[in-house]
Structure formats: structure tokens, C-alpha cells
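Note that one protein chain of the assembly has been removed; the remaining protein chains are unaltered in position.
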Amino acid sequence: MSAPAALPRWVDLVLLPALNLALALAITALLVLLTGGEPGAALRALAVGSVGSTDAIGYTLYYATNMAFTGLAVAVAFQAGLFNIGAEGQAYLGGLGVALVALNLEGLPPVLLLAMAIAGGAAFGAAWAAIPGWLQARRGSHIVITTIMFNFLAASLMVYLIVNVLIAPGSMSPETRRFAEAASLPSLSVLGFAPSVPVNLALILALVAALGVWLLVWRTPWGYGLRVVGQSPDVARYAGIDEGRVIIAAMALSGALAAGVAVNELLGAQHKLLLGFTGGYGFTGIAVALMGRNHPAGVLLAALLFGALTQGGAEMAFEVPDVPSEIVVLIQGLVILFTGALGTMLRPVLARVLAPARA
Amino acid sequence: MGAPAGPPPAIELRGIDKRFGAVHANHAIDLVVRRGHIHGIVGENGAGKSTLMAILHGFYQADAGTILVNGDEARIRDSRDAIRLGIEMVHQHFMLVERFTVLENVMLGAEGGALLARGAARARAELRRLGAQYGLGVDPDALVEDLPVGAQQRVEILKALYRGAEVLILDEPTGVLTPQEADDLFRVLRALRDQGRTVLLITHKLREIMAITDRVSVMRTGQMVAHRDTATTTPAELGELMIGRRLAAPAPLPPMPRGPVLLEARGLSVRDPAGVERVKDADLVLRGGEILGIAGVAGNGQGELLEALTGIRRPVAGEIRFAGETVFPGPGFDAAGLRRRGLGHVPEDRLRSGLLRQDSAAASAILGYQNDPRWRRGGLLSPAAMAAHAAGLMRDFDVRPPEPALRSALFSGGNQQKLILGREIERDPKVLLVGQPTRGVDIGGINAIHQRLLAHRAAGRAVLVVSVEIEEILALSDRILVMCDGRIMGELTAAEANERELGLMMAGVTPDEAA
Partner (left out) sequence: MTEALDILLPVLGATLRLATPLLLAALAGLFSERAGIVDVGLEGKMLVGAFAAAATAAVTGDVLPGVLAAVAASCLLGMVHAYGCITLRGSQVVSGMAINIIASGLTATLALAWFGMGGQTPALPAAARFLPLDLPGADALADVPVLGRIYASLIGGQTMLVYLALLLVPVSAFVLARTRFGLRLRAAGEHPAAVDTAGVSVARLRYAGVLIASVLCGIAGAYVATAQGAGFQRDMIAGRGYIALAAMILGGWRPGRILLTCLLFGLLDAVAIRLQGAVLPGIGAFPVQAIQALPYLLTVVLLAGFMGRAIPPRASGQPYVKER
């Protein structure tokens, strides 16, 4: 038995994630080089594109908002010992809740309408996540497989609803009519972003959600119970914590958080429900949560990083020919691989390097 | 040194040393095992016996030392090397694929060709022969998961013999067996010896050592402390060598007035998740000011009984009354509810369920009581209050090191147990249920824990102790219930109980039959 090498906290929290990211970037740069591109130019375009101007920062924050929500969603489930791969579908269903409120309760005062739309999104996302939770808790189905299947079920359901039911009358493109002006989240132009930059109040909501998750999971008896379940179902049984209820509640919370993507996208940017608006953020959330060590503070930092990569990647695709924005997806995948699956690869090396310094 | 006459020993170990991190599991061990002997290795739980045998079988690598097989130095890097040298092991937890047939399990690793068909015919014939020779009959086409434990163990032995075992290591083989099955096993082992094979028997039960071995080696805290010919030693001497002090007859408990009935179970039946009835129609009464001991061979329903009494597992029949009120059947029968009523519980397997291994001692110290307002400030948990609480427990119960922020997993077994015991006793529960109070705890810790339990009794509270250690039961209990195969075989008072009678009842013999 080789016990995991004990490393100082800062190594675990800062150095290892940084090294893992550097490794992912290095491999990506190598790939660009091998395909005849210029990694230096690509990296520069990436940096300038993500934080090089006020508007670039605005876009970065806008993407980061989505990733903070899905990252928090994955992290909360993970703290309860559940690997929620279904944030994508939960965000999608959240969009249905948001749209149903926004389209049907237009007469309400703006603040109330927005609150109801957000609540509707959260409720739909929570319900869609609670079903796999219930199936795991009461029927023993494996949450990983069930949430994968629920992503596809969500996609089928939403395609059907948008194309056949919710589509704006007379429209050719598969989307609903525009929401009323009252159902728009205020933009953050007060901070100096151009009105065209889609960053909006949902960013603040994401920060509040992160704080809320931290308080709930790390500072309440309920959250203590959630983490006990995550660490060991046997301990939970001994302590009289109802594992099933925790699983269902944790998944519901996770799904509600995932629905934040719908709030940011539909109420903040698109102002209508459209096909595929979730854009893979549910999966990016896995990378964000892993890199952020499943802790709200880490998730926010990781979301910022991946938001910057996404925005920078889009700009880079314009600036540097032959390097597409999808290269950011590759970086995300590599980060998941290094922090998640190969996470132990660097630990023994670091333990050896740092050992004399600590002795 | 003068070379002894005769053939070289089957196994000789010289200076075997093994560490797991800070734990020095084997300390320069020397051992000589003669061919055609049944050689016992005895020691308390955690003495290092299993590690030593795992090294001999190639499951672990020794840090230092040499192994000689038949007088030749041998390198055993993995199980394959051991098997090639004719060393086979029957593990405490069987190495059988439950969804395979007996035949498939026996063939695994010795298939006799790339296709199974040819080897299967040979294996079938060989199984029949071995079965007849050693009385090891098992249906080769039965699925292992359908076989009783005793039969599964026979499959393990058959597997070893099929692969050509010259030296057979058995690790605590009787822990899961009924007395009849244990007798059958001993018959098989004697037959193996008579055929010239060598048997290494690891156990912590002196009775088995005396009954079947030719020679015995004693281990204590990672060291080999003595070798004896079984014929020339006594259980008392071995026991003394094992624990490093003379076994004294337990002092009688100070008398206590009869308190009120605090916990009562009538006709209790409990099933495990697989639906097997583990506790059958059990009755018990527990009064204030007494310690009730529950003795029995591990796995005879004690664990399930404890889970039912603590609300972790719902019984399928019967009644439980707590402090005069019926709690089962009834609404809100669960672990949290019983805790609130004043029940403390130290679980049998503390590492699996008693604390949060990956979290701090402070977090483990509120496990089960996380809703207590004492460490809540405005509805939120206060890390400062939790740490202060843990520090207090550590001081009162002598938990070392007294660092609330330290990860729970990093404390030694005894200190973990003291932390759990502290957590459960600190609230002065009316009823305290304790499973295996001192499993894996060092001598000093054992004494401290026993004193705590006796103090709780002296305070007029009710204590129930489940233990597989007869000596512990005898040392702590006012009254003793013996469980066998899910039934309570009978009740003895501490005054009338002795090891022999307890042993018979644990083996399923009722007191009337024994008389």
C-alpha cells in the first residue's frame, strides 16, 4: 500500500492545478506546432482575446458565468459522492422552465417576472436532476449512466418541444418568440462594458450562488450530512443521516445550479429559447469542478480561467488561421484528464522534489 | 552454527522486515517451519502475522530479509513465484470469484491450455481424486455464491492443492466457521500433514493451536517472541507470551443495585440486505447499572442485532422498548431518533462507520450530533466551537495527539476508539451500545477503554458490549448472552460463566445439553 504522499496544502490547492493546466497548455501548444501553426502567436491571441480589452473581459465573464453555475452544480453533487454528468440536460430543462415563465407571465412586474423565471428554471433543472437522484437512492441505478441517458432524453424532449410546440408561429428557425423586455436581466454596462457585451446580472447571481453553496455545504448541519454521505455511506447510516434523502436533495440542488446557464443565456443574452443553447457548458462544468477541487472558491477561479479560454479561443480562431476555437475544448479535456484521472501522476514527483525543503 | 541433521526445513525466514509508513509491521522476523508439520503462528490482532504470511505468499515484498524454501534461497516477488515454489495461501477473505463455478475458480491461473475444455476434464478428475483423498467433496459445477462458507473454504483448499501446494498457509481459517465446520477443517489439515505437506496456521485462538499444531511461534507487536513445541507448552504460557503479561482471572465487578429496565427487545428478527435472517427471535433486557455482554463467534448475528437496537436497520419482527417506551414498531424508528432519546453507540467497525477518515478529528467529534446547538452559531456550524469541543474530548479521554485539526485517519486505532467513545459517552447516554470495544487497540488503550465502560456502569447507566474476545466479555459483564447463528443460546451470570461453557454455547450447544 502506498499512501498518498502528504503534501503541503498550497501544493494541493495551487501548485498542482497550475501544473496540470500548464501541462494541458503545453500539449496543446505542441499540437499547434506540429500542425504547422505558431503556438506563440496562438497563445498571444488567446491572451489578448480574453483579457486584452474591457469588452473582451466582459465576454470572458459572460462565459465564466455559465461555467461557474455548472461547475458549482458538479461540485455540489461531488461533495455528496455523486458524479453528475447530467448538468447539460439539467441546464437545458432549466431553459424550459425559464421560457415557460417568461412567455406566459409577461404581465407581471419586471422584478417579479424575473424572479419567477429564475425560480421556474431552477425548479425544472432541480426536478430533472432529482429523478436520477431518486433512481439512485431508491432503485439503485448508477447515477453516472442515468445522468448520461437523461442528457439525451432532455435533448430529444427539447427538440420536440421547441420544433413542434414552442416554436414562434410562422418562424422557420427552431426557437420561441422573443421574451418581453421585462424578462431581461440587466446588463452590467454600469461597469463600463459596451451594451453589446452580453455579461449581465447573472454573473452576480453566480457569485451569490457560490457563497450560498459554501455556507450551505460547509457551514450547516445539513451540508455536514451531505459531505458525510459523500465520504462514506456507512458512516452516514451509523450517524443516522438519511442517505437517500441527501442524494435526492443534493441532485436537486445540483440541477437548480445548472439551470443558472439558462438564466444567463436566455434571460441575460438570447431573450428567447433556442435549440442547443447549453453549448456543452454542462461538460465544461466537470473540468471546472475538478480543477476547482470541488470547492466554490476554486470553482469560481476555474470558471474565470475557462471563461477566458473560451473567449480567447474564439478570438484566436479569427486571428490565427488554421487554429479553430475548438482547441479550447481540447484544453478542457486535457485539464479533466490531468486533474481527474492522472491526478496522482505528479504527486509522487512533487513529494520527492519538495521533501528536502520540508525536512 | 551446527547444521541440524535431516532434510532442510520447508520454509525458513531470516530477518524479514516490513514497514507500512510509520507502522513497523514485521521486525526482523526469524522462523523455521519443518516439513510435514502443522505450524501455528499465534498472536493478537495486529501482531503482524498476516503481513508476514502475505510476504511469504508474495502479496507484499519484504523491505529486508531472506526466505529459504527447502534450504534454497528463494525470491518471491509476487504470487506467481510463491505458487511456483508450492506455497499456497487460504486468505481470511476468500479469493474466490463468487459468480464462477467451483471448477472455474479452481482452474483460474492453472487452466492447462489456451482453451478451457481440455483442462476442465483434467481438473474435474483431479477434484474428484482430491475430494476423496482429503474429504473435500464439493460439486464442481456449483456457483461459489450459492455455497455455504465452509464449502467455500474447501474450494479454497482444493484450489491450493490443485495447483500443487506443498506448503499451505491458512489465515484465521475458523473465524467464519461453525464448530462442526472447524472440526472438519482440522481433519483435513491432519490428513494433509500425514501426506507430508506442511501447514502454516495463523490464528489468535489458543484452543486451536493446542488442538492441532505440532509447533507454535508467537508474535507480539511485529516481533517474533517465542517458538515452542506444542506438546511442551500450555495455553497459559502462550497467552502470556502473546500479550506480554500474565493472564489474571478478572476481578469481580463491584456490586450495583438493580436499576430500571432501559432497553428491552422481544422476539426480534433482523434480515441482512440479501434477505438472510441474521437475528432470529431474540429477547434481551438491559438494566441501568449493568453491563450486558454478548459473546459469539464473529458473524453470528451480533452485528445485525447491534444495528437493529441502534435504529440503523429495521427489524422484520419483534418489539424494541427504550426507557419504557416502545420505539419499534413505531414511527420515527431510526438512528438519529434513538440518539436523541439518549442512546450512545460505538460501532463494531470504527474505520468503516465510526468516523470521517478524510476529515478532521473535530468533524469526527460531532458525527451523529451535527445538529447540536452547542456548535451552532446563528444556524451555522462554528469551526471554533467544533474545535473546542474536540479539544475537550481529547483532554478528557486522553486522545493523542490532542490536535482537533488532524485528519481522523492519522490517529492510531486506540486513539480513534477513545475519540469515538468520548463522543458517545460525553453526553451521558442512558444506554450505551459498544461493538468490539478494543479491536485493534493496544494494551494501554484497552485498559483505559474498559475503565470508561465500567465508570458508565457505575453511574447507573446501561451498557451493552458485543465482543468476540471471551476474556473481554468475562472481564466486563454482569450478565452474558451468547449468540450463535442468529439465536441467543442462553444467559449466564458473570459468576457462573467460564471459558469452557462459553465456548460450548458459542458453538451452538445450549447450557442444558452441556450439563
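A and B are the chain letters, set down in written order, and residue numbers restart from 1 in every chain.
The rule we apply is simple: a residue touches a chain if its C-beta (ideal position, glycine included) is under 8 Å from a C-beta of that chain, and two chains touch if they have at least 3 such contacts.
Bear in mind the structure is a predicted one, so any value in this text is a computation, not a measurement.
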Q: Tell me the shown chains the invisible chain touches, ordered by label.
A: A, B
(Q) If I consider the whole complex, including the chain that's not displayed, which of A:L16, A:L185, A:V288 or A:L334 touches that chain? (A) A:L334
**Q.** Candidate in contact with the missing chain, chosen from A:H142, A:R245 or A:R352
**A.** A:H142
(Q) Given that one chain is not shown, which residue among B:R80, B:R187, B:R314 or B:R352 touches it? (A) B:R80
(Q) Touch as defined at the start, partner being the missing chain; which of A:P110, A:G244, A:G279 or A:G343 qualifies? (A) A:G343
Q. In the complete assembly, which of A:M116, A:L185, A:A209 or A:L290 touches the absent chain?
A. A:L290
Q: With the missing chain put back, which residues of subunit A would touch it? List them for me.
A: 1, 31-32, 35-37, 83, 85, 135, 139-142, 144-146, 148-150, 152-153, 156-157, 159-160, 164, 283, 286-287, 290, 322-324, 326-334, 336-337, 340-345
Q.
Which parts of subunit B face the unshown chain closely enough to count as touching?
A. 20, 51, 57, 59-60, 78-84, 89, 91, 95-100, 104-105, 107-111, 113-117, 119, 163
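The rule is simple: only the chains that are shown with their structure count from here on.
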Q) Residues of subunit A touching subunit B in their complex? A) 1, 3, 215, 218-221, 224-225, 227-228, 231-232, 234-235, 237-242
Q) Which bits of subunit B are touching subunit A when the two form their complex? A) 20-21, 311-312, 334-339, 345, 347, 349, 352-359, 363, 366-368, 370-371, 376, 379-381
